[in-house]
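One protein chain is absent from this view; the other protein chains keep their places.
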Amino acid sequence: MNHEIDLSKYQIRTDLVLETIENQIENNGFEKTTYKENDIQVTQVTLDEKSAHMIDKKVGDYITIEFQDITDFHNRENVKTIVTKELQSLLKKANVKKEDRCLVIGLGNKKSTPDALGPCTIDHILVTNHLFLLDTPEDGFRQVCAISPGVMGETGIETSDIIYSVIQTTKPDFVIAIDALASQAISRVNKTIQMSNTGIHPGSGVGNNRKEISQETLGIPVIAIGVPTVVDAVTIVSDTIKYLHKFYAFQKDFINHPMRKMIYDGHINYLNKEVELNENDKKELFGIMGHFTEEETKTLINEVLTPIGYNLMITPKEIDFVIQHLSDIIGNGINQALHEKVTH
Amino acid sequence: MNHEIDLSKYQIRTDLVLETIENQIENNGFEKTTYKENDIQVTQVTLDEKSAHMIDKKVGDYITIEFQDITDFHNRENVKTIVTKELQSLLKKANVKKEDRCLVIGLGNKKSTPDALGPCTIDHILVTNHLFLLDTPEDGFRQVCAISPGVMGETGIETSDIIYSVIQTTKPDFVIAIDALASQAISRVNKTIQMSNTGIHPGSGVGNNRKEISQETLGIPVIAIGVPTVVDAVTIVSDTIKYLHKFYAFQKDFINHPMRKMIYDGHINYLNKEVELNENDKKELFGIMGHFTEEETKTLINEVLTPIGYNLMITPKEIDFVIQHLSDIIGNGINQALHEKVTH
Amino acid sequence: MNHEIDLSKYQIRTDLVLETIENQIENNGFEKTTYKENDIQVTQVTLDEKSAHMIDKKVGDYITIEFQDITDFHNRENVKTIVTKELQSLLKKANVKKEDRCLVIGLGNKKSTPDALGPCTIDHILVTNHLFLLDTPEDGFRQVCAISPGVMGETGIETSDIIYSVIQTTKPDFVIAIDALASQAISRVNKTIQMSNTGIHPGSGVGNNRKEISQETLGIPVIAIGVPTVVDAVTIVSDTIKYLHKFYAFQKDFINHPMRKMIYDGHINYLNKEVELNENDKKELFGIMGHFTEEETKTLINEVLTPIGYNLMITPKEIDFVIQHLSDIIGNGINQALHEKVTH
Partner (left out) sequence: MNHEIDLSKYQIRTDLVLETIENQIENNGFEKTTYKENDIQVTQVTLDEKSAHMIDKKVGDYITIEFQDITDFHNRENVKTIVTKELQSLLKKANVKKEDRCLVIGLGNKKSTPDALGPCTIDHILVTNHLFLLDTPEDGFRQVCAISPGVMGETGIETSDIIYSVIQTTKPDFVIAIDALASQAISRVNKTIQMSNTGIHPGSGVGNNRKEISQETLGIPVIAIGVPTVVDAVTIVSDTIKYLHKFYAFQKDFINHPMRKMIYDGHINYLNKEVELNENDKKELFGIMGHFTEEETKTLINEVLTPIGYNLMITPKEIDFVIQHLSDIIGNGINQALHEKVTH
């Protein structure tokens, strides 16, 4: 029996730079700084031309905010504070001035909960542009417009075409766009906010080469804010296989009697333990599959699930409550970053 | 005591041509035809330059569909049939061809029920444009796009600016726009659909001179479909005073003992009776106010209600159910008029 | 011509005690105290057996909170503070203890905006009862259940039957019920909160003699919180006629040239001026109708509008935003009154 496997490339979909970087064996000189505040992990990555090219992402700054439970009021407030702070830092880096006009764009489909983050965030945005038409409002407020352009299935129109035309009409000085993303790891779904100054590709998930909305194409800063709200089944399976290796390694290490639970009570989080299975164990436990890389595993699972129609994009059962909280956090974070006078 | 009243002009707001015409003493040569089908009254009015100028409306065709109870399933189906038929006739008059591309625009604010007719109708529109990008769909379908541009309070952007830019981008061959209107008569609220080929003025109700979306400004047919969903308090009061005259006249005539009810059981619809109060009765019953014209009455009531903040725009309590039914009727009426293959 | 009018009684519908009292010529010994705080007018009325009988209301305490603009954030916070304070005072009067269990009931139809105040308020209620089943929560929280029983048109069941059976099952120590009301004055719609300890009659507006939910029938305190969100057309017309008298009287007084406006710029709020038309002026201006009492006017207008189907229940155009704010104010006011630990 011949065990070579012809692994055709599984087109892995992730919108998160942190995930792309993690998959790289070497650090390749990315500029990366991290800090932790109130249990929230913030990672700043800057890609130059070389490093961006290497991982097929765009040149620019990427900020990843990782948090746990946003059903808790205080955690929500803490995340909101960091969203505001990091957004302000991106705006400053982009030389956005106090009087610059902003267009906020809520991408996605209001009628599909896991895709509704953008439109729901727009509902929280403090829109002021029309007030400036009548009068000069109180100091401390910026001119802000906001739109939810919908999705092509609803409008029949390329979303990027709508955005382009609205930008040409309203002539903002910078753009902030919010969208729901796909992740490559269960652990990040609904628990990560990514911000970058590298623009957006509306509808890019579908696989078409849509027009890019970015500083390069428009000449104005375009800041993207996204949260992964879905993963595919392939990811869930491949993550589990990864955890399975870790689980066995941990058990072997923990009780020195691999596979036999003794004092282990099932409540230890083994993920942050520094243990590894050796090659022999892998072979014995998992056969040939034990030697696959993560990418090979994903490719294989994709080949298994796709032809039978089970490579679903999925979302946790609680998605309605999550979207409600996340749109509040991001919407209010944007308001505070844009308007000096807004402080809560 | 001097009873001259300085009646400054009350800026009466109506979006219905039928109401404007009714207020004219003479018919002024309007071309007007009517028919009745299944208890639905249809009035077609064509304004030429002279007559349009006289009533300050735009040159073109106006179709008014008046109906009663749309909580009844069969009545809804009958109204839908007429909407389809009359819309087809407007499209034919505008030389719209089978292969012409349509943009349907839902004006108004989704979050405010009486103003949500446009966006709710869009939810029923069969959008096909994007399918033509991939493939040629089955014969009998037209290329249709649809957008709900929102209102300025939500977006901060002039609605007409958004529409202009989307039209420039999508380049449709004709436009259909749906909006909630204001009426000048209680009796028409939620019971009238007006269609015309004279274009739209988004946000015109607010009093600003917004940009017009019409054949004149865009060079393509722009068909407007509207339903009055609100009246102002002035209208309710002035309508009631009008009915009060009629009521007294009817009672006087009916029992020959004015003001004294005898056999009258309170259930007779006196509105369609051909009776009038004479000048003496008017004076005795209503004093000086009895001699005011309807316009003078409205002007006065406006002066009374406006400074104390009570000239509210109001809507019947059942508005949620009404908007649900009307958007279904109009949305499906449009689908049938646009796509040969859609028949129910 | 004989001008006697047979005024059959117009069954005036109001759910507000303040309105009933205002219509009384004499004060009849009601115990009534008022105070004003941050532009919010609070009136406390206590009806004993005699006074309650006289105006056909129930014995007990009625608190009326009148405010103006709740689109303003600070006004909302002020109203919320007073709702909390007055509700606490009603609970104290009813001897509700710290550990007593509460059932909050949201009356009305979620799907009809002007009737959705009750169910929308329930969405804001902090429900804790089930947490006590598992564990004793942190001190400072009370056991609270909440239901929205729906309306008979949705469920087919008498709402009071559902409430009775849920009360028998959950055995609360006291009940708080929230409902949308009807008013007899335009000026109070959406601008008044009434609280009382006299119980509720679910669905009583429809005219049926539904079962009462009250201390008398259940043996536990039942506090009702209501906001008038609708008026009928009769009220709008009769209010306007009242204002019209005042308007003329003000003009006559103001410029000493009755009916002739000179320096008057249309922006003076004449309602709080102490002026009256004399009988002669009334006759000259309004004829026989000028001598009608408010009740006679309402009766007449009702006779005019009812047979032709135009005595609509109506609500202001902005009802969606109003319900959103009011349910937030009342829901959070209740939370603060019920739970010591909730402070904002």
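Residue numbering begins at 1 within each chain, and the chains themselves are lettered A, B and C in the order written.
Keep in mind that, in the parts below, contacts are C-beta pairs under 8 Å (C-beta built on N, C-alpha and C of every residue); 3 or more make two chains touch, one makes a residue touch a chain.
Values in this document were obtained by computation on a predicted structure and should not be read as measured data.
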Over the full complex, note down every shown chain the hidden chain is touching. A, C
Among C:Glu22, C:Glu37, C:Glu138 or C:Glu154, which one touches the chain that has been omitted from the display? C:Glu154
Omitted-chain contact residue, chosen from C:Thr43, C:Asn109, C:Thr128 or C:Thr229: C:Thr128
Quick one: say which of A:Glu86, A:Asp115, A:Glu158 or A:Asp179 touches the chain that got left out. A:Asp115
Using the touch definition from the top, which of A:Thr34, A:Asn95, A:Gln168 or A:Ser187 touches the missing chain? A:Ser187
Please output the residues of chain C touching the missing chain, sorted low to high. 122, 127-130, 143-148, 150, 152-158, 161-162, 164-166, 168-170
At which residues does chain A meet the chain that is not included here? 1-6, 8, 111-115, 186-187, 230, 233, 236-237, 239-241, 243-244, 247, 257-261, 266-271, 280-290, 300-301, 303-308, 310, 312-321
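In the analysis below, only the chains that are shown with their structure count from here on.
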What is the shape of the graph in which nodes denote protein chains and edges denote touching chain pairs (line, ring, star, complete, other)? line
Contact pairs, highest-scoring chain pair: B-C
So chain B and chain C are the same sequence; what rotation in degrees superposes their CA atoms, nearest 5? 180
At what distance in angstrom does the C-alpha mean of chain C lie from that of chain A? 48
Where the CA atoms of chain B average out and where those of chain C average out, how many Å apart are those spots? 33
Would you pick out the residues of chain A that each touch at least 2 other chains? none
